[in-house]
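Apart from one protein chain that is not included, each protein chain of the complex appears where it belongs.
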């Protein structure tokens, strides 16, 4: 937890407000080649309007701004579905080695054997972890992994001349990217209900699965933090209807060495390296969302796929690839971090990650269940979804509780998601937080519950000591101001 | 300026308070050699009591602590005599290149030609800047530079069999290290008065300088931020008495390309690379305090001195060296940063540094002189010494003003130094702060002067919004608690 | 099969100790981890993971040291003339320094604006800088990369115009059109090629997608093409190289509707292709059709300025299958790099940089053009990339260059006969260029 070292607030002026004509933060070297003719002046631009500040101003401006953030490095950040775990510093360092950071994506394969080997090894490890051995690291985030997976499903059906399959069945608890990706893939989204235990309503699924079904998208564990007990039945229903099973593996942090998705009948899944595999979230990316498929589907993977051949490692395009979903080979330096993470933990360590993540979540759930409702009254996996329904009745919303947590230097849980839970507060502690931190969180959550009755205004007005209080988001959207301008 | 992002304050527990048996932040590799016999167990230790925390706890603990600091990177820091200028980030990077950071000090010269060349070039540049061509980079800070310089002075007199010279004449305005270093060098400290203009009282000096005088230690510009107008006369008086002139060059930031100390009759000086040459202060070191001397005195320099020979660069011991004042060759990676700084600025840039530093200080002085007394009513060099005497009469001490500045995110000036100025506030803006920042400081200082009358309690109780209010330093010294223990 | 939770040795990334785990399980009311896993089919629980044992940090460093050493890079003495979508530029120390701040690196997407003003204000700066470079009215906070930005821009044009045919200029990088293809495949979109000198286009195009400088490094006549598009009720989508904008007229001057770019040249390491960031700007009128995250300025309950994600109703987490894009995790941190880069170079720096690239590339082109057998194939104005027609197959020439520790230009013989696409930036010294030219001349037809 950090604290103010300044009265009077932070100077929030933007770079352009600090700009002074002629000031500079950088000098380019002088040209060492003979002067060349310039093109026709009609093509040329006068000036680019950009900030003119000194180098110290650049450093100070961004350093001070950084202190306005909560982050893993400074705060407990139990944001559900986001797996805000420790991002090992060594991984950042290693991915920045000149031999990894300063290589061009189009260099001849012989000059990047190390890089391709790394990708190949990571593919293999992810295949082993998920039990789905066809892997492409191309997707740049989870959502792109989903899209890639859906393209593969469509390509599979097309290849079998079974193109009438244009429906994606998606549970009502699904993350928004699932239906959005399905729509991009030209699929009609049909929603399957969750039952009162938070499971997929198997009977409803049975009704919906048919010859139009391209794919069933299931988040495992679900966005309620629950493992689907009927998983084998579900995958059988979908397969029997001729559809494929897509697993959203954003929650893979619960499953490392605990269960393999491929063993459960999953055909396609993605995983977020920026969650389970500890690569930093960066305030909203970059990420990496590898797609993993069964052997049978591997020929449809997006390009490239790293392959080991007699003459060394090469980047190859699978036989019936769905093509290029982005510019080059995915987020290479994110892949490098994830590979370092897997190597550092090894098989024992990875298993321990999931086991400890599960214990921590259940511990919080057990210690808060008398004060907060649970979305489902059973053991959870790596996250627990609480409901502030009881508090809501006493006059305080989930939002207020979330904002109040900020006052204690604890980041808010994910709010109002999944949508099927009233006043949802989705708490994911991860394995990298100590019991002491969990106990502190528990104590704060219990205190907040007390405050609902004893000092509700503390919650309504929260947060109190942050750089800003609650923001007027309605006006922001109604009259959008999206850039600096001299007038604003 | 930064601001609180947490209520309830920072968790100030120490690492040992967070320690849990069995937790760890690091693993050593397993041994890859056959097991060796251990020594007699009577020599062996059971356990080292050290913290047991996770890697995330290490990162979070120190990251949060860092935010409790003011620093150049986050705050204006006009601390007089300390030259808190921009510390270029590139210099940190370059000094950490593996070829500079991972070399052993005792490697054969042929394997460290780059390193020795760097030292030689820096010696040459410092010689050029100060006009004193004999340079040793051995001293680890300014005070050690002083001590080295005084050893040289003593060795010089000894070599001339003039050993009765056991007096160091030191102005009353001198920094504490001057007399302390003189005492270490076995010299008796005799104080010369400053006159009412802040200059050395030449007549007093003339009385004191005699056949006992080993050295006269003069800070140029003085700790009052003033250039000594009688400098040529002064150096003549000392030389005529057979003494040497030592210049404390901690304030060299005022003189780059403006005047060379050697031209003024100075025989020996030191410079703080951690001031003028932009190397980071690090919260109190490491520093580097090269000693520069006339050609004649070069043979006495502490070892080593980098030399270029026919067979390449070597580290040599001067003929009549005063010896080893520390373990190896001085603060090499600090020297590397200073060298990068000099190369980045070049002759034009260095001159511009001093010129701008001087203008900035005089600007502040001009804009505050109606509200605050000046230690000397004349143009200053790179810093201005204000006096809060007027404010003191109105019930508020210099200390209160200094503390109140902290509330505005501005670091306090140096307080109560030089000792000869009543309620001294020594302000050194440096060349790296923008006019806008200076104007902000001026406005705040003027507002504080208003507050002396309008809201004196704001000053007496300042700072208000920092991690702590004023500390009980008396008890700290009376009952010292200097380490964690289970009970404290 | 048994849980290892109670016996696994502690790992630096996992703080809980055996006794703490036991205590927590006790509080949960179970006596083993397995009791928590009963929903998982027993026969599939605790599968064997065929992975190596964990490594210490020191061992990990050694492993990565070897991997990095197997790649040819400037630090192993190679010089390179590759461009084609990823560019070698000097990255200022300020960028790396700020990028090390854990508060930026380890934060999540700013869903709680009160606890993320740092990320948000930087994002707002990023949007400003994108607008300034492109001279467009509005920009978003970044896309995955340049090609996906271009693809999403074309799809946005289809939404705006309610047309389903997308025209792409024939001089465009295949990486752009391939990505567009993968992005539009199942959306009933047809992609047609438009010649750069077309004076006529079908009247049902949603847009003309233009790359300028194009794949071959040349400046397209964006003004004319944009007018052509508008005359036919289509939008103009222009993909630029941001470095070139330090010198060449910005698309905003030509009434372009949507501008995209690969942000990598602005302070982002080449890193074998990623992560990068796509720049995306458009006219204000189309703002609600924009994909991606958008940050807006607003005020708090005390009237203080603050920033927050805005126009979120376009996004997947609200609009789900009707969202303008499926983007969730984007590229905020790369956006930070771009922002610090642009702030560091500033007005003068961007100008000087573009000029330096131009000068060096034109010098290289002139020198190569003098060589026997080689000629520079250029019809118009190029910026820092150009096509060299080689005396023998470019892959052969590149192989010979490699022996001299030179990574030559990209073989584009599939698009230009015996063509090699050469790029020169400020990171090549004259000596490097001369070494390249000399090597080419030595290799000549013999390759």
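Per-chain residue numbering starts at 1, and chain names A, B and C are given in the order in which the chains are listed.
By definition in this document, a contact is a pair of C-beta atoms (placed from the backbone, for glycine too) under 8 Å apart; a residue touches a chain by one contact, two chains touch by 3 or more.
Owing to the predicted nature of the structure, the values given are computational and were not obtained by experimental measurement.
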item: Touch with the omitted chain, as defined above, among B:67, B:136, B:173 or B:194; value: B:67
item: Residues from chain A at the interface with the omitted partner, ascending; value: 5, 20-30, 53-57, 59, 63, 88-90, 92-93
item: Absent-chain interface as seen on chain C, which is shown; value: 57-58, 61, 90, 92-93, 97, 100, 102, 426-427
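In the analysis below, only the chains that are shown with their structure count from here on.
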item: Far-end chain from chain C, centres as C-alpha averages; value: B
item: Averaged-CA centre spacing for the pair chain C and chain A, given as whole angstrom; value: 19
item: Gap in Å, rounded to a whole number, between the CA centres of chain B and chain A; value: 47
item: Chain centre separation in whole Å, for chain C relative to chain B (CA means); value: 45
item: Sites on chain A at which at least two other chains make contact; value: 9, 23, 55, 59, 63, 67-70, 72-75, 86, 88, 406, 432-434, 463, 466-467
item: Set of chain C residues in contact with two or more other chains; value: 11, 13-15, 20, 54-55, 57, 92, 94, 97, 102-103, 115
